[in-house]
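A single protein chain has been omitted from the complex, and every remaining protein chain is retained in its original position.
When the chains are written out, they are named A, B and C in that same order, and each has its own residue count from 1.
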Amino acid sequence: MLDRYSRPALREIWSDRRRFETWLEVELSACAAMEEEPGWGVPVGTAARVREKAAGRIDPARILAIEQQTRHDVIAFLTHVEELAGAEARWLHLGMTSSDVLDTSLALQLCAAVDAIDGGLGLLCDALRRRAIEHRATPMIGRSHGIHAEPTTLGLVFAGLLAETTRNRRRLAAARDEIAVGKIAGAVGTYAHLDPAIEARALGRLGLRPETVATQIVARDRHAVLFDALAVTAASIERIALAIRHWQRTEVGEAEEAFGKGQKGSSAMPHKKNPILSENLTGLARLVRGYAGAALEDIALWHERDISHSSVERVIGPDATMLVDFMAQRAAALVDGLVVHPERMRANLDLTRGLIFSEGVMLALVKKGLPRQQAYELVQRCALAARDANTALRDRLGSDDEVARHLSPADLDGCFDLAHHLRHAEAVLARALGEPGTGKE
Amino acid sequence: MLDRYSRPALREIWSDRRRFETWLEVELSACAAMEEEPGWGVPVGTAARVREKAAGRIDPARILAIEQQTRHDVIAFLTHVEELAGAEARWLHLGMTSSDVLDTSLALQLCAAVDAIDGGLGLLCDALRRRAIEHRATPMIGRSHGIHAEPTTLGLVFAGLLAETTRNRRRLAAARDEIAVGKIAGAVGTYAHLDPAIEARALGRLGLRPETVATQIVARDRHAVLFDALAVTAASIERIALAIRHWQRTEVGEAEEAFGKGQKGSSAMPHKKNPILSENLTGLARLVRGYAGAALEDIALWHERDISHSSVERVIGPDATMLVDFMAQRAAALVDGLVVHPERMRANLDLTRGLIFSEGVMLALVKKGLPRQQAYELVQRCALAARDANTALRDRLGSDDEVARHLSPADLDGCFDLAHHLRHAEAVLARALGEPGTGKE
Amino acid sequence: MLDRYSRPALREIWSDRRRFETWLEVELSACAAMEEEPGWGVPVGTAARVREKAAGRIDPARILAIEQQTRHDVIAFLTHVEELAGAEARWLHLGMTSSDVLDTSLALQLCAAVDAIDGGLGLLCDALRRRAIEHRATPMIGRSHGIHAEPTTLGLVFAGLLAETTRNRRRLAAARDEIAVGKIAGAVGTYAHLDPAIEARALGRLGLRPETVATQIVARDRHAVLFDALAVTAASIERIALAIRHWQRTEVGEAEEAFGKGQKGSSAMPHKKNPILSENLTGLARLVRGYAGAALEDIALWHERDISHSSVERVIGPDATMLVDFMAQRAAALVDGLVVHPERMRANLDLTRGLIFSEGVMLALVKKGLPRQQAYELVQRCALAARDANTALRDRLGSDDEVARHLSPADLDGCFDLAHHLRHAEAVLARALGEPGTGKE
Partner (left out) sequence: MLDRYSRPALREIWSDRRRFETWLEVELSACAAMEEEPGWGVPVGTAARVREKAAGRIDPARILAIEQQTRHDVIAFLTHVEELAGAEARWLHLGMTSSDVLDTSLALQLCAAVDAIDGGLGLLCDALRRRAIEHRATPMIGRSHGIHAEPTTLGLVFAGLLAETTRNRRRLAAARDEIAVGKIAGAVGTYAHLDPAIEARALGRLGLRPETVATQIVARDRHAVLFDALAVTAASIERIALAIRHWQRTEVGEAEEAFGKGQKGSSAMPHKKNPILSENLTGLARLVRGYAGAALEDIALWHERDISHSSVERVIGPDATMLVDFMAQRAAALVDGLVVHPERMRANLDLTRGLIFSEGVMLALVKKGLPRQQAYELVQRCALAARDANTALRDRLGSDDEVARHLSPADLDGCFDLAHHLRHAEAVLARALGEPGTGKE
């Protein structure tokens, strides 16, 4: 992934060096387990001695050079470890197949990547929580279809995004659990030259569980679930970005991305402040969707495995996790720094001159005994008339004889009371802030 | 979805009649909750009286006719209920918005569909479990890259597919829980003309929970998670189908789909038996992947909602659940009826004349003290020579001087012992059969 | 596809009846070609006699009943034709394989569907052209990032959408040409019991070309190209829908969907007019993208064919073409009936009080000799000050000493001249209206 869309911490997880060091850890875990298992014949202390000579000294360039000839990455790696650690290295990889190392290592790298993503989502939750509390009483117009509907609060909007982000953290945690699975079970998963006891010991040391029934590899439905969870998380961040983009529209102007000092919005138009960070997140979500699609095609492999999933994972393992990590961090900063204009929110609330309170009027009429359809049509008639004449709905209704037959001026005033509309907002907010996993429970 | 690829039970869940009857249930639940809530003014017994007049009598054609004029489905529905139940129907939908009805009903329909799918997956698990036990000691060649690798058993293959299917049942159960969420919270989720207590009461009656923070609708990340789980399940079934297709290849011949009496394989070639049911499943999985992609795009909607998700869900709600239900049922029947040819499995095991035991020989050499690379090259040399000369590897090794320096004839015999290779198969099988959720725990 | 999202004309193309009648046409074309080919032994007049007895009389229900037993659709069809036409039917399907019939028929159905879609796109082009001409001089603000940029005209927007739609018609025409290919070449495309001359004769009669090298089937890259073209077309229609949705936003109000008499916008809010038709198109485009993804997976089949593509095509053949046909028709009606508010466009043009002319000021400064960066910063300073103080940019610039050193009041006035900004609009419009394929060249 481009440096532009990834953080160094994630690039490190997916670096050649980290990958090869992780391979070594897996080999050493297996070797140590064999030392401990009676009758396996591996001299006690082998793993420790090889670690001393090789750990931290793996030279990725050397391995790639050997791979040029062997065209097999794990064999190249083992050859290099033998160069570093000498003859004792022959006790490594005993009875194992390449995928024992590769899949177990992939699990460790993916878990590390998910942990980093969760950190970013935690920051995002913190920011959403803080802004939700800050704006718990900031009224704004709720919009459906892009059309003014009824009032809500900015706090509720943030609370909803917080609840969704919290759900995504739970999903990623569940997906992490699904892929926290390794395999040291040999060429077709039968432990022909191994033992389930050794696998359990070795994986336990690494914080992983054994695959229930491995083939040559860990089953790929597990990984697909992770990439799907990443795609959902990316789409939820896209939802946040989309909200910001709408708020920042010139005509709406309710909130805007913080504008860095020295930042230029346009090479041609000096006055512009564009929500480019949010637009960028919108695009990145599309990429993550594409990666998830490829992961789904990796599930149905031939027999005990074909290696078609490997090239896919070499690309989307890093790319999808780097992007979602980057998206989470950027979204956290965006929400944290978002410049809010409550006065524009108030102005927009008044834009339709009271039309947004029409439902309350209709319901008041129904409670007074009007059939629902008749009430609907009466209010719709007044609403469209008010709209066309650009008068306030309250005034239009007040001068309507039919309305007057049912509702007193005080009844009407009650229908246009903003505080009454928002009386349950606090309770909903509390529901979102109190959810487990929102970071502050 | 075509009748060809759906079961009547699922078509019923998604029928117009069922949808409208579910809408009525939701309206009546809300109405009954309002009756019970003090100060709400809905006369006690309203819901019961409307139910008596309208439930089971909804006329979908009449609603569609009204919708032609109003271009609004819920208003058309309410108009029709008023036709059936008379003036009291005005107490329905009080303070509610269309999505309160639609999203709550969608949750009920999706839950019903997932329950049906789980039934099919249960049958599939039963079949896989039965065949795994039946073939727990049926040896077959394990293949990686389509190339013979080392022996495994057919029981283990079924056990692996059982473990994967069991995981999918758990995922679908988790996804069902995510979408078992309704909403009776009004136009923008603020309960402006409602009360959270009414929602809790009404949804509880329907077996649903309230959305933490609704907008006009329940958040769509929940639904995307379900469609993703369906796509993963479909791909896992595709994996089963792919295995059958490979086994049935003319050159492999290890298993084949049961061939119905009177069935014709080809209009041109009277001798053919084709794995068409499995191929069909392979194609259907592609469709479900496409539906999941569309669901991911539904997450980021405008503000408190735009209705773009609706047309998507009208199609993929039925189509994706019908297909996966159909796939589960068909896969269960396929596995159940699969004609297995153990004798061809044995013949194929011998096809490489012992090459599949080469790893054991290499490991025996390593244990005798040979460096790993040297052992690898020695065995590779013998293996390729045996292959080119079409002689048995055991014979070729027996006549190799260098091999003889390290391994006795008895050592070599041990390397070619099938039972030894498969000594852990039972333990792995037990692991899969004992998993919670496999249907027989 | 749901009736709601498809037209009867398209449903007819994909009906069982039409499919079976098309199969008959293909069989009869092949039969007639064999009659004409010397030495083939088919009695002259066979095709004519079978046609007389069977054409127009195919009973889909009967065929499906037979298929229940044979599990093979083409054999069931042939059996039924024999029921209708008697013994002479044995001359049908001679040396042919099912796919000879199926793929050739699919080509005919797809061509018919594309022709219908092109009709809808033609209507859309007509509407876009008419509205482009109508609003060739209607100024509106151009927006990038949702932020006011510089003026454009509504006519230009329509012209751009016209150009894009015209490109899609060309692409669909090219894709139609790619799939206007049939195959009467036998079980694996070798004409083992046929003759290329017969195929050429038979397909020519049907308006198709022979596949260059068939396997059992016509190659599926051809079909993928068509579904991709449909997905691009759907996304272009989504672009039109998105424009309308933005224009109709409460705060923007520049245009809106025509609102049917009696139509109701919301069950809860009587005042609302929502752009639901456009939102609907937005959702449908997501579905078509999903179908295109499935078609891409159909390309790489096993050897001379596997039948996994068949279930995919049974679904997406109808669904994708029906949806795009429906989308084209709906988009045409939407554009045709769009209610435009030029006065709101003028009001919005003035919303930033002249900021949208800032680039012209900057360029004027550069032409007077200021370095670009200095000019940029000078204008940005004035623009942000005007924005913050809510004064007109023209006034703010007029009172700035540094600006005054470079630009006279007349220079400044020139920078704020709308007509000057739009002086090239006519030329661009002409470019779009004159393109071949726009329907009026």
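Here is the rule we go by: a residue touches a chain if its C-beta (ideal position, glycine included) is under 8 Å from a C-beta of that chain, and two chains touch if they have at least 3 such contacts.
Quick caveat: nothing in here was measured; it's all calculated off a predicted structure.
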item	value
Absent-chain contact - pick from C:Arg4, C:Arg17, C:Arg57 or C:Arg90	C:Arg90
Selected from C:Met1, C:Leu110, C:Cys125 or C:Ala243 as touching the chain missing from the view	C:Ala243
Of C:Leu108, C:Leu123 or C:Ala224, the residue in touch with the unshown chain	C:Ala224
Residue among C:Ser6, C:Thr22, C:Thr215 or C:Gln248 touching the omitted chain	C:Thr215
Touch with the omitted chain, as defined above, among C:Leu301, C:Leu355 or C:Leu378	C:Leu301
Residue numbers in chain B that touch the chain omitted from display	141, 143-150, 245-246, 248-252, 264-266, 268-276, 279, 293, 297, 348, 351-352, 355-356, 358-359, 362, 376-377, 379-380, 383-384, 387, 393
Positions on chain C where the hidden chain makes contact	41, 78-79, 82, 87, 89-90, 92-95, 142-146, 149-153, 156, 159-160, 162-164, 167-168, 171, 174, 178, 186-193, 195-196, 212-216, 219, 221-222, 224-225, 228, 231-232, 235-236, 238-239, 241-243, 246, 282, 285, 289, 292-293, 296-297, 299-307, 359-360, 363, 366-367, 370-373, 420-422, 424-425, 427-429, 431-432, 435
Touching residues on chain A - with respect to the absent chain	1-2, 4-5, 69-72, 74-75, 78, 93, 95-98, 186-187, 245, 260, 262-269, 274, 276, 279-280, 282-284, 286-287, 289-294, 297-298, 302, 306-312, 314-316, 319
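One rule holds for everything that comes next: only the chains that are shown with their structure count from here on.
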item	value
Inter-chain centre distance, chain A versus chain B - centres from mean C-alpha coordinates, in Å	24
Chain C: positions in contact with at least two other chains	245, 264-266, 268-269, 274, 276, 279, 293, 297
